[in-house]
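First the structure, in the form of structure tokens, and then the observations on it.
Now for chain A:
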Amino acid sequence: MFNILFLFVIIPVLTLGALFLTRNIKQVRAVAATGASLLLIAALYLCYAFVTERAVEPDAAMLFVDKYMWFEPLNIHLAVGVDGISVLMILLSAIIVFTGTFASWTVQPLTKEYFLWFILLSTGVFGFFISIDLFTMFMFYEVALIPMYLLIGVWGSGNKNYAAMKLTLMLMGGSALLLIGILGIYYHAGETMNILEIVKNGVDPGWQNALFVLTFVGFGVLGAMFPFHTWSPDGHASAPTAVSMLHAGVLMKLGGYGCFRVAIYLMPQAANELGWIFMILTGVSVVYGAFAACVKTDLKYINAYSSVSHCGLVLFAILMLNQTAMSGAVLQMLSHGLMTALFFALIGMIYGRTHTRDVREMGGLMQIMPFLSVGYIIAGLASLGLPGLSGFVAEMTIFLGSFESSPVYNAVLGDGNLFRHAFAIVTTASIVITAVYILRVVGKLLFGPVQNEHHRQLDDAHWYERFSTITLMLAIAVIGCFPDLANGILRDSFGPIVEHIMAYAQ
Partner candidate 1 sequence: MELTVLYYLIPSLIMFGCGVYGFITRKNLIAILISLELMLNSVDINFVVFNRFLFPGQMEGMFFTLFAIAIAAAETALAIAIIINIFRVVKNVDVENLTKMKY
Partner candidate 2 sequence: MDLSYSIITLLLPLFMFLLLGLFGMKMPKKVAGILGTCAMLVTTVIAYGVALKYFFDPQYMVDGVRQGQMVFNETWLTLGHGLKVDMGIFIDPIAAMMLIVISTISMMVHLYSLGYMHGEKGFQRYYAFLALFTFSMLGLVVATNIFQMFIFFEMVGVSSYLLIGFYYEKNSAVSASKKAFIVTRFADLGFLIGIMLLAYYCGTFDFKTLMSNPGSIVNSAAGVTFLGCSAASWALALIFVGGAGKSAMFPLHIWLPDAMEGPTPVSALIHAATMVVAGVYLVARMFPMYLFTPEVLDLITVTGAVTALYAAVVACAQTDIKRVLAFSTISQIAFMFTALGVARPELHEGVGYMASMFHLFTHAMFKGLLFLCAGAIIHMVHSNEMDAMGNLRKYMPITHITFLIACLAIAGIPPFAGFFSKDEILVAVYQQSTFWGVWMSAVAGLTAFYMFRLYYRIFWWNKPDYSHHTPHDCEWVMTVPLVILALISCVAGFIPFGHFVTWNGGNYDIHIMWEVAAPSIAIAVVGIVVATVLYRKENSLPDRIASSMKGLHRAAYRRFYIDEIYMFVTHKIIFGIICRGISWFDHNIVDGFMNLLARVTNGAAYSIRKLQSGQIQMYVWVYYIGALLLALVTCLLLI
Partner candidate 3 sequence: MNLIGNSIVYCVIAVAIIVFSVLSVTSRKILRAATYLLFTLFATAALYFQLGYEFLGAVQLAVYAGGILVLFVFSILLTTKPGDNAERLVSKKRKLGLTAAVAGVAVCGYALVSFFAENAASLSSAMIDVDMERIGQALMGTEKFEYLLPFEAISVLLLACIIGGVTVARKR
């Protein structure tokens, strides 16, 4: 039987092929939009198929598992499989690729090339989420990374060469660590790259600490963990709209997902021993990003720092090593992905009209472009955790999860609970700071008198812009109002994982 997961590689590749044949901008748009829509449909179908399949096989760690030998001497397979976490991540990626396509409707020049790289990037992302073989995972990770350089370097704005270079180099540095980590896992877990087999074999305990640090930092760079976050503000600020969306919305999630799937899941003992170090780092990045966002004046920088803060929360929650916090982390990835994509889409649209991203040069946009402004307010409210929007559900799950009693870290720190509670309270404080910087921007940018009289002639959103923002807003609201939809997909997936991890906690 044909494995549905391969669709997520085949569709983008076919789209790429079709893009080569296109002749004018209309055809390019049509092809890209068709490809993105097919992906979205496939992702929605996957959710449905996953839920029905899960009902049949409630105990399997992964569903839709498939395996093809690729390179025999090194035991490398093309192995795919998903659990609830990957399904949600695939859905998120599909939504963002879909909306991103519409957000970059008017990209000029080199539209065709732009979409080529864009689709290639999404191929890497989807491939990463469906793989359960470390090698293919890493390969797709790199596939996702490289187009970023060109997309920022060619279609970016501002100090784009610097930003593209910085972003690529830092992420490459991270992936270098990752590669060492993956090779280490390969040699110390019975010469296999398959995650399920590695879990069965167990990684050599003597090597776990080193490999944990390597892989966690490797993915942590992508997850914008303090102090490896500096690529993110510059990179996001210079990237074109849809690339910012895809990058903050999905690519940064690769980091969180990887930390969870590789670093913690495969090296549970090291996670119990060393997790607290990274908990300090991620806790710092939550508060740090929020404070830094308070004084920035460039919209994209503000949002990038806010991403640092929110993504820090993802890694923070993962390190709590319990089911509640981890499902909170996945919800937060989902929520932050949608929300930040919405933010970047709106910022891109505003920038496309006013040609400035400096909040000091704008004001009273509510009177000029009400649709975009309302969208921005909704994104802002989602970001500061308004109930009914996705951010609230995710953050609250994380906070409550980090307060849950759990035996982790007791062996190292004596009373692990006290330590976790202290950090949970510190990170919880970020909700206030988030409110400060969000309201500051909303108040300055959208409210108040019109700052620049020339802005009065600007128009409101076009149909494709409305289409992409409304899709995102709808997704945010659905998750916010009916969180158990997403939670239901997740629930069964975390049981065996957390059990596996807790077996090592003292």
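Here is the rule we go by: a residue touches a chain if its C-beta (ideal position, glycine included) is under 8 Å from a C-beta of that chain, and two chains touch if they have at least 3 such contacts; residues count from 1.
The candidates came about this way: all candidates are chains of the complex that A comes from, given by their letters.
These numbers were taken from a predicted model, which means no experiment stands behind them.
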Quiz item: chain A is shown by itself; which of 1, 2 or 3 touches it in the complex?
Solution: 2
Exercise. Name, in rising order, each residue of chain A that touches candidate 2 in their complex.
Key: 166, 169-170, 226-227, 229-230, 288, 291-292, 294-296, 322-324, 327, 364, 366-367, 381, 384-388, 392-393, 396-397, 399-401, 403-405, 421, 424-425, 428-429, 431-432, 435-436, 439-440, 443, 446-449, 483-484, 487, 491
